[in-house]
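Here the complex is missing a single protein chain, while all its other protein chains stay put.
In order of appearance the chains are A and B, and numbering begins at 1 in each one.
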């Protein structure tokens, strides 16, 4: 009941501050930019001109699965930054402004407060992301070749884990610090750090969350779920759950002054 | 297919973003920094302008 109250209030806020419009729109732009520009590259080059008459433009034909992966990689870079930016103030902002005082003097369970906000933000992000990836899938299918529904759904679901992890990391820093900007910087820093760790130890850390993308690429190529993807998903989910519980704990320990 | 087909969906989405940005701008009384500057940013910097306004332009 209390959980749902906070969840609904967050949803209302996303309507009032236009998040439900701009986040899906921006995500769709992110997702369709690459399929469209890749397909139309020859025409763009032609229009831009500068090539001598009779020159034949030969561009390697991209595989449909590679184009879909390009959409995902936009999410891994710009998408992550946007997700962190819209999540960095979710608790820190309320603490900084002081609204949190009026909320937490009511008998609100800290775990409810955090998990409902976490779930609300995930709803916004995952719905937007799903719409965006569906659009990308549609364009890839008409401009390149069809990707099987099953493979698409698997891609969508496994990659969602990465986005959930990003949100959870940002929520965790929210419970630790009061300044949204700092929360954002640390969250992005952590994700970059994880990428670096993964690059250095890539042979040993086969189940590291950052490997999700490369296993998804394999999945799209072979049509089968690589065993390592299950392991990586398991590690990612465990990390999400652990971080969430750690967030409850740090928030409880923290003075809310 | 022609270039216009490439641009059509992107232009439509950009327009939605800009229009919603302007509506949000109208409803926002307190902006971080000069209010009129944000209007220019929303209208003239495509895609990035409205995003910036939505993320850092508005105060509580």
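Heads up, the rule we're going with is that contacts are C-beta pairs under 8 Å (C-beta built on N, C-alpha and C of every residue); 3 or more make two chains touch, one makes a residue touch a chain.
We take it that contacts and distances are computed from a predicted model.
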Among "Fe-S cluster assembly ATPase SufC", "ABC transporter ATP-binding protein YxlF", "Phenylacetate-CoA oxygenase subunit PaaB" or "Na(+)-translocating NADH-quinone reductase subunit D", UniProt's protein name for the complex chain that is not shown is "ABC transporter ATP-binding protein YxlF"
Which listed residue (A:1, A:48, A:150 or A:199) would be found touching the missing chain in the intact complex?
-> A:1
Sites on chain A contacted by the missing partner chain, in the whole complex = 1-2, 5-6, 9, 12-13, 16-17, 97-99, 101-108, 255-257
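Operating definition for what follows: only the chains that are shown with their structure count from here on.
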Taking the complex as given, what residues does chain A use to touch chain B?
-> 17-19, 21-22, 25-26, 28-29, 32-33, 36-37, 39-40, 43-44, 47, 82, 85-86, 93, 97
Complex contacts: residues of chain B adjacent to chain A = 1-3, 6, 9-10, 13-14, 16-17, 20-21, 23-24, 47, 50-51, 54-56, 58, 60
